[in-house]
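Have a look at the structure below, then the notes.
Of the protein chains in this complex, one is absent; all others appear in place.
We just call them A and B in the order they show up, numbering each chain from 1.
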Amino acid sequence: MKTVRLLVAFLVLAACASPVPAMAAAKTTLVLGVDISDTRTFDPARQFEYSPPITMRAAYETLVTMTPGDYVRVKPLLAKSWKLVDGGKAWQFQLREGVKFASGNPLTAEDVKFSFERLQNVKDQPADLTENLAAVEVVDPLTVKLVMVDKNQPLLNVLASITFAVVDSKTVQAQGGTSAKDAEKADKATAWLDAHSAGTGPYTLTSWVRNSEVVLERNKSYWRAPAAFERVVLRHSGDSAAQLLALRRSDIDAALNLTPDQLDGLAKEPSLRLVSGTSLDYMYMTLTGSAELNKALANRAARQAVAHAIDYDGIIKGLMGGHAIRPASFIPVGLGGSTEAFTREVGYRQDLAKAKKLLADAGVASGFTFKVSYGKASIAGTSYDLVAQKIQSDLARVGITAELDPLDQATLRTQYKEGKTQSVLTFWNPDAPDAYLWAQPAVGRVSKRVHWAVPKEVADLVTRAGGEADAAKQTALYREFQKILVDQANYVILIQPVYRVATSKAITGYALTAAGWQVDLYDVKPAK
Amino acid sequence: MRLRYVATRVVASVLMALAATLVVFLIAHTVPADPILAQLGDKASANAELVARFRARWALDRPLWEQYAIFVGRLAQGDLGESIASRRPVLVDIGQYAPATIELATLAALLTLLVGVPLGVLAAVKRDGWLDHGARLACLVGVSAPTFWLAFIVLALFYGGLQIAPSPGRLDAGAVPPPHVTGLFLLDSLLARDWPTFRSALAHMLLPAAVLAASTLGLITRTTRAAMLDVLGQDYVRVARAKGLTEGGVVRGHAVPNALLPVVTLGGLAYAELLAGTVLTETIFSWPGLGRYTYQSAIALDFPAIMGVTLLVAVIYLAMNFVVDVSYSWLDPRVTR
Partner (left out) sequence: MAGPARHALIRRHGLGPLGAGIILAWLVVLAIGPRIAPYSFRAVDVLTRLQAPSADHYFGTDALGRDVFSRVLVGTRISLPSGFAVVLVAALFGTLYGSVAAYAGAKPEEAMMRVTDLFLSFPPLLLAMAIAAALGKGVGNTILAMAVVWWPKYARLARSLVLVQRSVEYVEAAHALGHGPVRTLVRHIVPNVMGPIVVLLTLDVGNSMITFAGLSFLGLGVVPPAPEWGAMVSDGQVLVEQWWVSTFPGLAIFTVVVGFNFLGDALRDWLDPRGRRA
């Protein structure tokens, strides 16, 4: 009994001793609650996961950038102007004067050359984004020329991706970094870059404790007005319900991983504000064209039947609370002329009568069976599992049996990438915001996975669209392409989420972007 | 004699730990997944040259026996290889996550023992009284409530509702950890005489430790009670009573030590299990521990990490069961080999 009493006293004392978070009069620290467990590195030449770009965009800057909502025209950032030169084969950028890295070193064209060549020569995952970059030439200390491999393929919009962060070449080299051809083996700067940053951004990375938190501090050498906060902390939280509690307790200023139902519950909360932004990500379903994998699905009419049996509105309004849109096919709404109106005109919609007729056309009037594989994950708080069960029940109404095949992520990704699946539910998020980066894979690597032998005309159509300079003509070409995809019915796009973040009213300026870094922390300021 | 037993045991344990890694290595390779394809982004996966290069980096293109031989060779030099997911030495990964779990597990085990054993003894001695029934009900709730549910309820109550508990995580947001000596924040802050950090670390640890203790508490209490009841009915206890010993004397001197055997067995297993990490509690309390690491490694089929963790867990169980076995003969002299 005495032991128990002592224990209780001890517990109470310890709990009371814990520092209660003070609501500071002047807010100097911004705290975000976010799942950062996917973080492997903060080295721009190696980084390719979903959450690190938030941090990287705060510490590094690119030549050009995109503002939320406009993913077609790039805006100046480190480059103040640019033009096509050498007969359209190269872009020449004029760098801003007076920009300094956090170390105090001035930004020059040499740094741009170093950064991009290092990205290419380290030959890690993101190096593929430089596939259209043939060479980087320093014209003068504030002018740099990027020579393309193929002038008909995109480069300008790709440069907005945080992968093309401009790093402080002197600092990185001092830490063992190199941009030489043997960088793959010779570069040793990654370990340092995981705990520090060498960029021009408004904040600098000062610490990363894996699966715990990332801490950034104000960059005093920043070329624009100083950042609004002294410190930014990205606090890891792997559970949405726990994030919700932390937000309510004002321990975090923004919660990035809440589910639609949790967010709806916050709509009336006076001290919180919901910020939303349409993304360029989407959840999609593949349908194989291989007769060996599934005889019925090999028939296009059967695939179209599946596409016409799904209750898209039910998924979006019911499961996502209406916070999602849907493209016609592989190009997301907001790029390449893909709009919601276009989806209504050309895209799939639930039509059970049409689905049954298509089944008859395919010779499987009584229905057929196929396997839908997916992993344990959620998009905007809605799990694949939930969507799969909804689709299963939709398809059952026309006699199609969808067998659900939950798999662990490793097996799922392997089987999908090796083209062994009948149907998968999976996720696409941008490498960089350019429609070509969706269109090309649709007739390239993804088409192989679904066993679609792409006709030459279709592949050529994509190439022409990519190289088309006139915006209106390009839109027409991409739209024609989307119509073909809809007819082909190997890809069924289900949900393009409108992400929502719950923020405290103690901060303002939080705006979501679909360009890859989710939010530009420089814009976030304490509320007056 | 004793020494020889210990030596034999140590050798057998080392062999067994190695055997565990071999078996797990083979088991892991039956899963038809490629850890490189699983980890790479969509575009990079289609880059055959990149994939081949990465596979070579982790020797995944070599035959199985050669891969295992490489592992053993490295192990002999104290190197557990490089994790495919984090691209860091597995030893460094484990060195980062293990202390967090060790601290939490130890506190949870202490709480379980300090509350569970006395409660079980009392429940047995005052059998069918209100204490017995009350304890039993509490145990049943603790045991049948899923850990993640309990974790969330506890967090919602003490952190969200009553607001007396600190935020999930080992320390507050942006707080500076104590200078690294062991990675155990309690110990490190004590060594650095950093009292505020010590208190903060302890406060952050209480809720998750309590949740972990709740699930093992039920088992320990009920087992203690059952074992006590068995023992209290035995002859030598009647003899002790007949000798004129008080009930308390009987309980303390004779019943408890013998009753402790199954409790120590299960307690040892429970502590070892806690040391291996519990992913669900770690997730809800944002505790960067071994449970999460083990889970992520299995999901991603990160062979080096999987084998490294298996080795660690093997050592934990082997060591724990050794300690428990040795304690048997101390607790009950009849149990000697």
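As a convention for this text, a residue touches a chain if its C-beta (ideal position, glycine included) is under 8 Å from a C-beta of that chain, and two chains touch if they have at least 3 such contacts.
Note that the coordinates shown come from a computational prediction; the quantities given were computed from them, not determined experimentally.
Of the candidate positions B:A56, B:V92 or B:V141, contact with the unshown chain belongs to B:V141.
Screening A:G318, A:G363 or A:P455 against the full complex identifies A:G318 as the residue touching the chain left out. Contact residues of subunit A toward the unshown chain are 240-241, 244, 259, 261-262, 265, 311, 314-315, 317-319, 375-376, 381, 385-386, 388-390, 392-394, 403-408, 411.
Subunit B residues in contact with the hidden partner, per the touch definition given at the top, are 8-9, 12-13, 16-17, 19-20, 23-24, 27-28, 30-32, 127-128, 136, 139-141, 143-149, 152, 156, 215, 218-219, 222-223, 226-227, 229-230, 232-233, 235, 258, 261-262, 264-266, 269, 272, 294-295, 297-299, 306, 309-310, 313-314, 317-318, 321, 324-325, 328, 332, 334-335, 337.
By our rule, only the chains that are shown with their structure count from here on.
Separating the CA-averaged centres of subunit A and subunit B is a span of 37 Å. Those residues of subunit A lying in contact with subunit B across their complex are 3-4, 7, 11, 14-21, 29, 31, 37, 40-41, 48, 123, 125-129, 209-213, 215, 231, 233, 235-239, 241-242, 245-246, 248-249, 251-252, 408-411, 413-415, 417-418, 428, 431, 441, 444-445. Subunit B meets subunit A in the complex at residues 31-35, 37-38, 40-47, 50, 53, 85-87, 96-97, 111, 114-115, 118, 152, 155-156, 158-160, 163-170, 172-174, 177, 196, 199-200, 202-204, 206, 283-286, 288, 292, 296, 298-301.
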